[in-house]
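Here it is: the structure, laid out below.
For this depiction, one protein chain was excluded, whereas all remaining protein chains were kept in their positions.
What follows is chain A.
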Amino acid sequence: MKELLANPVLVKEIKLRFRNMKSFTGLFFYLLIMGIFVFGFINLTSSISGSGFFRPEESFMLFSMLSYIQLGLILFITPGLTAGSVSSEREKQTLNILLTTAQSSFQIIFGKLLSSIAFLLLLLVSGLPIYSMVFLYGGVSPSQIAIIFLFYFLTLLVIGGLGVMYSTLTRRTIVSMIVTYGTMIFLTAVTGFFLILSVSLSSAAMGTGVSPLSYFWASINPAVVLLTLLEPGFNDEVGQMTGIPLPLWVSYTIFYMLIFVGSIWLSVSKLRVNMNKYR
C-alpha cells in the first residue's frame, strides 16, 4: 500500500493540484455553500413548523437531500477531473517521455486515477463535519453514513475509471470529456428513463408484476440504489415486484466493479504499444 501511494505520478499530480489557489477556493466555496444549505434548512424548517424544534424525520430529510446533492457532485465533477488525465499529457507532449520511464502502465494509470479523484475525495471528507450535523438531531445512524460513503467511493472510482479509460483511448481531451459525460448521463438519466418505461410497460401488460429488466435498470442507476440505501425497505418492495430477492446495492456493486476492472484493464493494456504484437 505504501508503495502504491508513493506512486510518482500520484505525488506529482497532487502537488500540482494543490499548488494553485483554485483548489482551495473551490473547497472553500463548497463548504460555504454546504454550510449555508444545512443551517438554512434547519432554521427554515424550525421556523416553518413553528415548534422551534428540528425533528428526527426532518433530520433524515436533510440527510437524504445532502446525500443526493453529493451524488450529483460526484457524477458531474468526476468526468471533468478524470477525462483529461492521459489525453492532456498527450496534448502537452509530455506523455511520450512518461511512457519511456521505468514506471509500469498500471502505476501510471493508478496514479492518474487516484490523483484525479483525490480532490473529490477531499471535498467529500471535508464536508463530513457539516454532514454530521444530522447526528445532533437523530434519525440517521453512523453506519448509514459509512455505507453511503462507500457507495460514493465506488461510484467515484467507476466514473473515474471510465474517464481515465476514455482519456487513454482517445487522442483528444474534448472527445474523452464528451464520451465520459455521455456514459455518466447513460448511467443516470437513460437508465432512469428505461426503468420508468420498463415499469410502465410491465404494469400495463401484467397488471401488478414488474419485469426483471426493470430490476436491471434499477440496479445500475446510482440514484435508485442510493434510495435503497436511504430506505432499505425499498429493497424488499423491489424484490417482491420483480421476483429477484437480491438487494439492488449487491447487483450495483458487482456491475460497477466489473466496469471498473474492465476500464482499468483496458487503460493499462492500451496505454503503451504492444511491442511484441507483430510476432
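To be clear about the criterion, contacts are C-beta pairs under 8 Å (C-beta built on N, C-alpha and C of every residue); 3 or more make two chains touch, one makes a residue touch a chain; residues count from 1.
The rule is simple: contacts and distances are computed from a predicted model.
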Handout entry: Among "Pyruvate ferredoxin oxidoreductase", "ABC transporter ATP-binding protein", "Succinate--CoA ligase [ADP-forming] subunit alpha" or "Transcriptional regulator", the UniProt name of the subunit that does not appear here
Key = "ABC transporter ATP-binding protein"
Problem - Contact partner of the left-out chain, one of A:27, A:61, A:99 or A:246 - result: A:99
Completion exercise
Hidden partner sits against chain A at residues 6, 8-9, 11-12, 15-16, 19-20, 92-94, 96-104, 272-279
